[in-house]
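A single structure is presented below for examination.
Every protein chain of the complex appears in place save one, which is left out.
Naming follows writing order (A, B and C), and every chain is counted from residue 1.
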């Protein structure tokens, strides 16, 4: 069972994550240490070549990792990214992007996981990007 | 001498980089293979803890690398990021962020460089983030 | 079916990969785009704290990726690493290390994959390290 619900995540976004709200990111599924998040198609995310821009993909991946961390430790808003490594594998066509996230290691102070990003409806073509990230968990986990 | 001017970059952003336009990113200085880019302070970029969010910093760094690549090879719009590694070193206070970018290697097909990001006016405190990235340069460089 | 056999890899190591030979790395299993490689326990690999050193783990991961690439494209000796990102998750006890490797993307010029490293016999404790890497495939694939 995840330690935070989709409804709680949505409330947190509205209150404290304006960027996620502006991008229109949503949580589709949540487990304990796993989640699937989605970025809708928007003209603003496109770059020359007609593909979804790298920063938009990285924003989605970073949000997915944040949700995956909170799904494992509860509403610890002050968890922060300390490193993120993104590899762009295929040029995504304009359209929504899905990101599957899972924690690989959950320690007391650090969490590490990976995110695979796909063009929605074209999962069989393989990931458009693959991201790994490390989050720092504050010693005092209380919100 | 850079192979693209600040005015040409601004025109490119207006025409083809809506995201950069929305974020309000600007080029402050440009050399050959180097540049300084700036992200203004905006409420939307903040995250819990009152710091500038990781995705906003990565968007700035990725843009700075794009400008640094174009400063070395001219207006090759289809240059794309193939990997980006971001390390977050200090929590930036709300405010503008400056990013100093330089190419470390410019090959025929790949360009690699680094970006140091600072809170504007607090450069002496050290970088808030450090990013390295590899760009792919299309074989046909014509626009 | 893999496009190179374990026997062919071993022959290649003896002829052209002295480092792999010195480390005693072996291929335990091979598929198409996947493999399991192993590093034996050696005193020389230890570092202060009594754990297997990072460079030894990275050597194993890099070798595993090389084998995974060759398993997909055949004996293309000149495939070379262009980037490698290693994350160290747990301190491995002295002992042999197993590495499970798989390609995530195989393109004409670039291959990208991931490697999960485990202390042999303690796989259920989770990986001791996780590595992603990009290999460059030469345009002329003939040896």
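Criterion: a residue touches a chain if its C-beta (ideal position, glycine included) is under 8 Å from a C-beta of that chain, and two chains touch if they have at least 3 such contacts.
Keep in mind that this is a model prediction, so the values were computed, not measured.
Enquirer: Kindly note down the residues of chain B that lie in touch with the hidden chain.
Expert: On the chain B side, contact with the omitted chain comes from 85, 87, 89-90, 104-105, 107, 112, 114, 116, 126-127, 130, 132, 134.
Enquirer: What does the interface between chain A and the hidden chain look like in terms of residue numbers?
Expert: 82-83, 85, 110, 134
Enquirer: Which parts of chain C are in contact with the chain that was left out?
Expert: These residues of chain C touch the chain that is not shown: 16-19, 22, 43-49, 51, 53-56, 58-59, 62-63, 77-78, 80-88, 91.
By our rule, only the chains that are shown with their structure count from here on.
Enquirer: Go ahead and note the Å separation of the Cα centroids belonging to chain A and chain B.
Expert: Here the centre of chain B sits 22 Å away from the centre of chain A.
Enquirer: Taking each chain's centre as the mean of its CA atoms, how far is chain B from chain C in angstrom?
Expert: 34
Enquirer: Residues of chain C that touch two or more other chains: which are they?
Expert: 85, 134
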